[in-house]
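The complex appears here minus one protein chain, its other protein chains still in place.
Moving on, here comes chain A:
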Amino acid sequence: MSEKPQPERVLYCAVCSLPAEYCEFGADFEACKPWILQNAPELYPDLVREANKKNVDKVSNKLESVGISSSRNNAKLTAEASSAGASEPKQEVKRLPGGKIKKKLKQEVVIEKIVRNKRKCVTVVKGLDLFGVKLSDASKKLGKKFATGASVVKGPTDKEQIDVQGDIFYDIVEFITNTWPDVPGNAIYFIEDGRKVVAV
């Protein structure tokens, strides 16, 4: 027996979570490629060669698209480009018919209940910040009001949301409208069975 072995550090892909050398067998190798080129190019020499070849085309493409975007109102486009593009359009499609299709960055609060472990659940509150409410403040108030844990966390699209432990689904609307009069009751939505419904 020798001395105490030191733990090895394996480079895991930030996209698919596998050791980088297995990205090519992951669910979506394409999605991993930009990360690989940045972090583990030595594992995929072919990829690097391919990328270098493409680079020439890419640069010209990029120039073109910059040209296009600056011709429209560019503030909005940059905002769109930086937020995870995938989730935004999905919400747009999901909107129920009713003629009330509004702008993408709609001022609204969305409340969703997420059940874990069958018994435990978390109530997720998104969008309070759009009404000028400070999330850290709100999370403290929610935790206090419902005598539970509440925290500000980054949601899937990198937007901050508040997670409140426990099911506070039906008391929360009143509390929000009372505490923050700037938030109108009709801007609060529940997500029930994957459908978005007005809370009041």
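Simple rule for what comes next: contacts are C-beta pairs under 8 Å (C-beta built on N, C-alpha and C of every residue); 3 or more make two chains touch, one makes a residue touch a chain; residues count from 1.
The rule is short, and it goes like this: contacts and distances are computed from a predicted model.
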item: Protein name (UniProt record) of the chain left out of view, among "Centrosomal protein of 19 kDa", "Malignant T cell-amplified sequence 1-A", "SRP54-type proteins GTP-binding domain-containing protein" or "thioredoxin-disulfide reductase (NADPH)"; value: "Malignant T cell-amplified sequence 1-A"
item: Contacts of chain A with the absent chain, listed as residue ranges; value: 1, 3-5, 7-10, 16-19, 21-22, 25-27, 116-118
